[in-house]
Structure formats: structure tokens, C-alpha cells
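Taking it in order: structure first as C-alpha cells, then the write-up.
Missing here is one protein chain; the remaining ones are kept as they sit in the complex.
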Amino acid sequence: MGKIVVDVMLKPEILDPQGKAVAAALPRLGFSFATDVRQGKRFEITVDGDVTAAQIAEVEKAAEVLLANPVIETFTVRAE
Amino acid sequence: MSLDTVAIAQTSPDTKQPFAELGLKPDEYARIKEILNRRPTSSELAMYSVMWSEHCSYKSSKVHLKQFGEKAPHSDALLVGIGENAGVVDVGQGYAVTFKIESHNHPSFIEPYQGAATGVGGIVRDILTMGARPIAVMDPLRFGPADAPDTKRVLPGIVAGIGGYGNCLGLPNIGGEITFDQTYLGNPLVNALCVGVMKHDQIKLAKASGAGNLVVLFGAKTGGDGIGGVSVLASETFGTSGPAKRPSVQVGDPFVEKVLIECSLEIFAEDLVVGIQDLGGAGLSCATSELASGGSSGMAVQLDKVPLRDPSLSPEEILMSESQERMCAIVEPKHIVRFLEICAKWDVTVDVIGEVTDGDRLIITWHGEVIVDVPPRTVAHEGPVYNRPLAQPAYIDMVNAQIINVPLPSTADEIKAAMLTIASTPNLADKSWVTSQYDKYVQGNTILAQPEDAGMVRVDESTQLGVAISTDANANWSYLNPYEGAKLALAEAARNIAVAGAKPLAVTNCLNFGSPEDPGVMWQFAESVRGLADGCLEMGLPVTGGNVSFYNQTGDIAILPTPVIGVLGVIQDVRTRTPMGIPAAGLDLYLLGETKNDLAGSEWAFLHNQRGGNSPIADLQREMKLIDFLLANNSIFKCAHDLSQGGLAATLIETTLKHNIGATVTLSDAGIELLSETPSRVLIAIDPTDAAKITYPATKIGTTGGTSLTINGTEISLAELRTAHTETFPKLFG
Partner (left out) sequence: MRIGVVTFPGTLDDRDAARAVKYAGAEAVSLWHGDADLKGVDAVILPGGFSYGDYLRCGAISRFAPVMTEIIAQANKGMPLLGICNGFQVLCEAHLLPGALTRNHELHFLCRDQTLKIENTTSAWTSNFTKGKEIVIPLKNGEGSFQCDDETLKSLEENNRIIARYVGENPNGSRNLIAGITNERGNVVGLMPHPEHAIDSLTGPSTDGLPFFTSVLTALVGK
């Protein structure tokens, strides 16, 4: 079985209150490394057999219309 | 693990079985062998262990709870009593209302969001199972000290879980309580109440009858959620035995539940089921055995037909799984096609997993092999019963002998400081930070919601018939005197209903206590049940059902005895309801009832770390006279607000801040009159011309108007009072 991974992130200019909350919590727990945190979504799509280029292209289309909202989000698609 | 079948069990009597690990005592295990005349299979052992757990069998509480039946007052309103998923009450006009509270305490401590969310989901399915449309929820909550680090972990998670699940179901959250006390640290209480409405002829019961009728499982697929959660989570203290006993947590899917509600209501409307049961604690073990036992029939179930989310689950695990959002229905074969159609319309997973049989055996097979063959009554209704030892704990005499000695405010500065303290202390501070995370408007029938004395929802838009619900507990009083404490909680809940303008009708309860194996805790429990049963008899209010939660303790420290009492009332026309806030200037304020020196167990004593003294003695005759007066004169009250925790001080703060209309009050002994918590008292505002209509012992204490609360000349601006009242929660949890 092959796996296609789609990572969806809010565009940099869109407010990300969840990422902000994580960024604020890290130093409270003693982790001082972070200058910024953005929180996103990850989809793992299982397919039969090895992942093909055609499947990647299909998933890219699906990401464009369903998995991500291009108004506020960007996405990347890759085989894993 | 190889499959353990009945055939194998018959030929291998000496196989060692992990009954103790599953929470069964040696004599309980011996009794199972006696019932079956052989050793149980591993699937049977799983079923008995969950069904005979404290949580499912009420084995420690049963002997006491039967008083609710024995002392039951005669009531024409009770349509379905104790024993079903929830009691049902006649509210007139052909409508029946069902309501119940349940605890989800331990799961909410382990995983606050999911624990609280699935608590809401479970109680809503209990109400749905009766055939009713759920119309509102409420959540009485208790936590460790507000500033404790663990409270900062559990409270926001629990509140978000209740909101996340309830909001998504479209159920208005109309009230509840939030109280903080040291003993709840490590044992937060998450009690969830749901109320539902149906027509009389739509009442459904958990019974499987009619040989050949089909057993249908619908809703979510079965996964490994909370396996063993009921017996382990709810029966034994965790923490002392390490993480090995922590089972997986159930995860809720409110969207599936919402769809399941609509799907079930459509199925009920077409009268397609003979009996129905939801799957909650103990999952399929409970649903199949209770349905078969309730219908006094047999049942054959093919366990391999259960749709699985995780195909690696063993039959024992499927039987014990607590996956949420599942229902089990008994359907006549002629209705099955339509049943499946409705499920398809709502995209609900559904499978026929068995059928009702003649005889009295519950037989479960796994790919053709018999893995369970038991008399269902022995699993569901004839579990062990314990008459546990009880003894009045030593602390009672000690604390009752203590004399309360707290500074009472008398100078202007002291009165102002006391009012600001009462306004801001976490137990009495504004709870909007919490309640604003709950949808109170959805369904468009909410008449009153928190912070009102009672929650009220309209049942029928055309006639304006409505119901009101209030939940109350005063654990401080129950600690000093559990018998009186339970009666006082009942009195307060009933009073809150009447204050809002509704007539009290029936009672439910959620009894939260420490370990029943501690004779002192068991005494607290027995006294609370006795008090509640006596109180209900005296007030003529039947107990329709309830829930017991034991083992709320960490090490030797049990929680304060916390019997949460819910009272349901009916109001013929919701437009006549009485809200709590002063609506206008120029009204006269009257205090109904008499104020005595009742500081023991009060918020003021708590603030001064004094936990001793004697609780007030409940005077239910006086309470009923007050309730009668409130109901008969409802039309002259411009507002009415109960006096309880925080006394008159808290009541004045809440009633003035509601609409930002102040009051000027004169008291002869301000300290006691502001802070004593004498029961059976209500503050009302009336038009001065209605003074002659006050035919109940009352004191005129002031008038309304202005932008300050002025007490004996001490002026506190509402702005300052509001800041004190509203900033506590955001500061603690924001």
C-alpha cells in the first residue's frame, strides 16, 4: 500500500490563533527556542500499490477543491 | 489469543481466569460458575465483570436506593419510574418529559475534553432512548481549588468538551453549577443532565420481545474505545496502582450523534421499533443483556456481524467496547426495510446482528461458535448486592462541636470589602467565561438560562407550555450533616423552580461519594439517600431515577459528600416566568423568609477556612408554604432571586448586575443579614402598590434604582462590583 501525504498550512498572512497559543505556551514550559509557530493539517491518503504520478496529480486536484481552501491556505502533496 | 468457547469451557473447568484483574471478587467469580454450572468463557467473564461492576450494578447502593420506591409519594405525573434509562413525567397537554443526570467524573479527570464530551453524549442517548427529542442540557461541575495547577488543566478542557459536544448536537445548555473545593482536586465532578420531550404514546422501553424480531445495531462502528472503562475506571481508585490500569479513553463524535438523533427520531415517529437501548458503559454486553432481560425473552446474537472500526478486536473486546454513538433496536421483520431506508437517508451505519428467541438464554456466537450462553437476567438485573458496613465517621461530632467564629462586616469599609469579596470569590463569581462557551439559544425555545435560578425551555410554541430544571447541591452542609444536606439541596432545587414561576414535579439525582468500602463514606451515602427519600416523600415529589458515582477519592481523602439533586417543574405559560434581575427603578425589594445565624457551611465561613458547626435543619413544610406563595403570586413579582451560597450579599450582587439597575438597602444587622445562608428565603421586587399582596412573612429591605448598590449608606458602584464579579474567571483560566 502506498501513502500520499497532503500538508495544509494557513497562508502566512492569515491569523493563526492556534499557532499563536502554542507559541505562547512553549516558553511557559521552559522551551525558549521558538520565534514563531504555525499550526497546520496533515492528510494521509492510502492507495493500493505504489503511488503513481497520476495519483499525485489527482490528489493535487482534490486538495485544490476540498482538502484546502486556497483563500486562506496553501498545501503540498508528496508520496511517502 | 485463541477463541474460548462454551464447548471449551465445559471441558476445561480448571483453566485459570483473570477475574480479579477484571474487578471481580472471588465469591462473585464463584457465583458466576454456580449460575452457569461451569466456568465462564472469557467473553462471559468480560460481560459479567462489566455488568457486575459498581457502576453498572449499583451493588453497594441498591439496598439504600430502594427507599426511593418504598417512600415514593403518590404521583399521577409519573409515567415511567426508576429502572428504565430515564424516568418519564406527564407535564400535561399530552406531553411527557424525561430527564436524568449522570456522572462522568473519572474519565473527565483522565482526559478532560473527551471525558466531558462523552458524558454529554451518553446522557443525551439515554434520553433519546426513551423516545424523546432531547431539548436541553445542564452541567453541574466541581473542581479542586480554582488556583490549583491541575484545575487549570481540567476545567478549560471539561468546559470545552461540554461545549464542543453539546453545541454540535444543537442542544441549548441552560444551567448548572461550578464549585471549587480542595477535596475535588484529583476528583473533579462532571455531572451531565439532559431533558427530552415526547408525546405520551411515543415512550420507548428497553425490552426485547417477540421471537423472530431482529436485533439491529446502528450508529458508529465499534472500535477499541474505553475497553474495560466501566469496570476499571468507575469501580476502583486509580493512581494508587499505577498506569497499568488506565484503559484507553472513549472519543466522541458529536456529528455522528446528531445524525443518530435525527435518524432515531424519524424511526420512532414511524413506530418501527419494539424496544431500544443505547450503548454506553459496558457497550454491547449491557445493551444485549438488558434488552433480553427487560423483555423476559431470549436473544441470539452473531457478534461477527458487528461492524468494526478496528478489525483486530477480539470478541471479548467487542463486547466490552465503549465506542460512542451506538444504539441497539429490536425491530419486527416487517419494518426492517423501512428502518434500513431511514438509516441510509441519514448515512447511518446499520446491521442486523441477531434476533429475539423463545426461551431465556442470551446466546452469542462468533463465526458459528457459541462464546456466550447465559441467562440475561443474571447479567443485567440480578448482580451481586452488598449491604456494606456503615458507621458515622469520627469527624462528625468533632466538626459539629466547633463554634463558627468569623469576622462579620459592620463598618462601611468592611461591608464594601465583604461585598467585593463575595462578588469575586471563584465559587460566586460570574461564570460567563464558562457559559459563553455553551450555545444557549439553539432550538429557539430557551426562556431562562444560567445565571438564572432555573433553566427553562418551552415545550410547545402554540400553547407556551414549558419546563424548568434546577440542579443543586450544598456539599458543605452535606459534610456537616448528610441527612439534612440532601433535604436542603432538594429544597433549594425545588425553590429555584418555583422562583422562576414553575411548579416542581419530579426529582432526579446524581450521588457523588468516595469509596463505599469506607464505612464512613457509606454512612454519608446512606444518610444522604435517607434524607432525600424522606424529603421527596414530604414534598410529594417522586424520584424518577438517578445515578451513583462512588470511588471519588484519592488515597484516604474522599470528596465532600455531593448529592446533586435535580428538580423538574412545569409552567403552563412560559410568558409568566419570573427572571432574576431587577428590571426597573422604583420597585420595592422584599426578603421573603426569616434570616437566622446560619454561617456554618456558608461561603463566608469557607472563605475564612472554617468548616465546622451545624448545618441548618431543613424545614420542608415552611419551604412548601414559600413555594405555594411564590406560585400563587407570580404575577406581581417583577423579579425574584433565591438566596443560597453567599446569602443576601450574593443575591443582591447578581440581581443588580443583571440589568445594571442598582438598589438601596437598609439592614438592621448587616453582617449576619448579608452573609447568613438560612434556607427558604427569596428576594423579590414588586411595584410598591402591590405591598398588600405580600401574605408571606417578609421584610421590606429597600428599593431599586441608580447605578450603585447601597447598603446602610455604604455605596458600591455597580461598575466596581461588575469588575470584581467578572474578572475572576478570565484571570484564572483566560
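Labels A and B are assigned to the chains in the order they are written; within every chain, residues are numbered from 1.
Everything that follows uses one rule, which is that a contact is a pair of C-beta atoms (placed from the backbone, for glycine too) under 8 Å apart; a residue touches a chain by one contact, two chains touch by 3 or more.
What you see is a predicted model, and the numbers here were worked out from it, not measured in a lab.
Chemist: Kindly state which of the options B:377, B:416, B:440 or B:681 is in contact with the chain not pictured.
Modeler: B:440
Chemist: Among B:63, B:160 or B:336, which one is in touch with the chain left out?
Modeler: Answering carefully, the residue with contact to the hidden chain is B:160.
Chemist: Of A:1, A:29, A:54 or A:71, which sits in contact with the chain we cannot see?
Modeler: A:71
Chemist: Looking beyond the chains shown, say which of B:377, B:458 or B:611 touches the absent one.
Modeler: In the complete complex, the chain left out is touched by residue B:458.
Chemist: If the missing chain were put back, which residues of chain A would it touch?
Modeler: 10, 13-15, 17-18, 21, 66-67, 69, 71-72
Chemist: Can you list, in ascending order, the chain B residues touching the missing chain?
Modeler: 160, 163-164, 167-170, 253-256, 258-259, 262, 345-347, 432, 435-447, 458, 461, 574-575, 734
The rule is short, and it goes like this: only the chains that are shown with their structure count from here on.
Chemist: Suppose each chain is reduced to the average of its Cα coordinates; what separation in Å results between chain A and chain B?
Modeler: Centre-to-centre distance between chain A and chain B: 41 Å.
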